[in-house]
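With one protein chain held back, the other chains of the complex are shown just where they sit.
Showing chain A:
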Amino acid sequence: MSPKTLYDKIWDAHVAHEADDGTCLLYIDRHLVHEVTSPQAFEGLRMTGRKVRAPEKTIAVPDHNVPTTEGRDDPSQMTEESRIQVAALDTNAREFGVHYYPVSDVRQGIVHIVGPEQGWTLPGMTVVCGDSHTATHGAFGSLAHGIGTSEVEHVLATQTLIQKKSKNMKVEITGKLKPGVTAKDITLAVIGETGTGGGTGYVIEYCGEAIRDLSMEGRMTVCNMAIEGGARAGLIAPDETTFNYVKGRPHAPKAGAFEQALEYWKTLFTDEGAHFDKVVTLKGEDIQPVVTWGTSPEDVLPITGVVPNPEDFEGGKIEAARRSIEYMGLTPGQKLTDIEIDTVFIGSCTNGRIEDFRAVAEVVKGKKIKDGMRAMIVPGSGLVRAQAEEEGLADIFREAGFEWRLAGCSMCLAMNPDQLSEGERCAATSNRNFEGRQGYKGRTHLVSPAMAAAAALTGKLTDIREMM
């Protein structure tokens, strides 16, 4: 038998039907659903008289629209349209009988944080959601990717997706990371290397010592942004770190079933000599704390750099860079550490987990954020929030001057009350710096949680290594 990649193995285990031209029906083990991309899909089922084929494998949670302030049960905190979407999910989840974590449930949160936390996401599974950051779940060695609403309806009705196999890409991060460098810096550095289209048509497997050394939280951060590199899915082979994280989660297998699953999970790795269509290698020790300067996640530079000149680029990117620099209100040659910010957002499915908050607490403990700074920390789930409270992190944040919020997508995207105003400049731990992403004419610099914390203290983009 020819050697297989991890992707090949998971793919092969999920083909329910293959047509002569290679078009497959891929069976889906877990379908996560949120309120923005699902209403039209449920409506489609209703109109055609179809049912959800596997409600026990379908998990719904509202996240994009929900306010993150106290008293959010009060409908006046949401716009009419947001309220309609959240209410539609509530109705649909109950009517079609799927698992459901409503806003009032302590387990509610961002769908990509809730899935792993509750043990829904397990190694070797196929996981989909009408959300491109589904790539997050690849951290467990599960094949996970975003789908459109028509596909959401298709999965609800048939528990399968019509798919053709992607190509295999290996991203290896060798060696050790230097102090101050995090999973977020790895994933941004990779996108800086490959471009936002570099992964198009591929599934990425991340490997190498620096990846192995990451916690599950760090691995989720890396895989989360596979999509910003153009790849639908990113994978990391499961190992002891993975198994230890999964064990004991509410929906993970128990006792004998866990042992049986473990035996299978241990077969989930890329065989020696398996073929990759593309290989990218970065040295862990070369990666520096990075920030984005533009309006595409590929606009990445080490914090020690300067705003580039559009003429340094080629082809269509020259115009794109010119547009970005103008939008961002920057000057070519300006030092990145001279860029003043007025807002800090820490949270999102990229960096809204407990480890991220511990990193922030380490930086801000006993200190105060800069005068006039608007800084918020938004846990990825109600359980992350509870844990941070228990560990005393929330007190550290409050004392430093941060707003400590309830769980949701918050300021990662301008669909709820947490938004940037025109011209505001934000150091954000989220995943996209597109024009208008955090609010109309808002300006986003993507950074790691530690770098965001440092920026909150100094009021400027800051090299975290100088504060260590």
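The criterion applied here is as follows: a contact is a pair of C-beta atoms (placed from the backbone, for glycine too) under 8 Å apart; a residue touches a chain by one contact, two chains touch by 3 or more; residues count from 1.
In the analysis below, contacts and distances are computed from a predicted model.
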UniProt protein name of the chain not shown, from "NAD(P)H-dependent oxidoreductase subunit E", "Xanthine dehydrogenase family protein molybdopterin-binding subunit", "3-isopropylmalate dehydratase small subunit" or "Membrane protein": "3-isopropylmalate dehydratase small subunit"
Residue among A:T5, A:T68, A:Q118 or A:Q159 that touches the chain left out of view: A:Q159
Full-complex contact with the absent chain, from A:R232, A:R353, A:R425 or A:R443: A:R232
Option touching the unshown chain, where A:V306, A:A320, A:A386 or A:M467 are the choices: A:A320
Interface with the undisplayed chain - residues on chain A: 13-17, 19, 21, 23, 25, 27, 29, 36-37, 39-40, 43, 48, 50, 53, 65, 79, 81-82, 84-85, 88, 122, 124-125, 130-132, 134, 145-151, 153-154, 157-160, 162, 164, 166, 196-197, 200-201, 230, 232, 253, 257-258, 260-261, 264, 296, 298, 315-317, 319-320, 323, 413-415, 422, 432, 434-437, 440
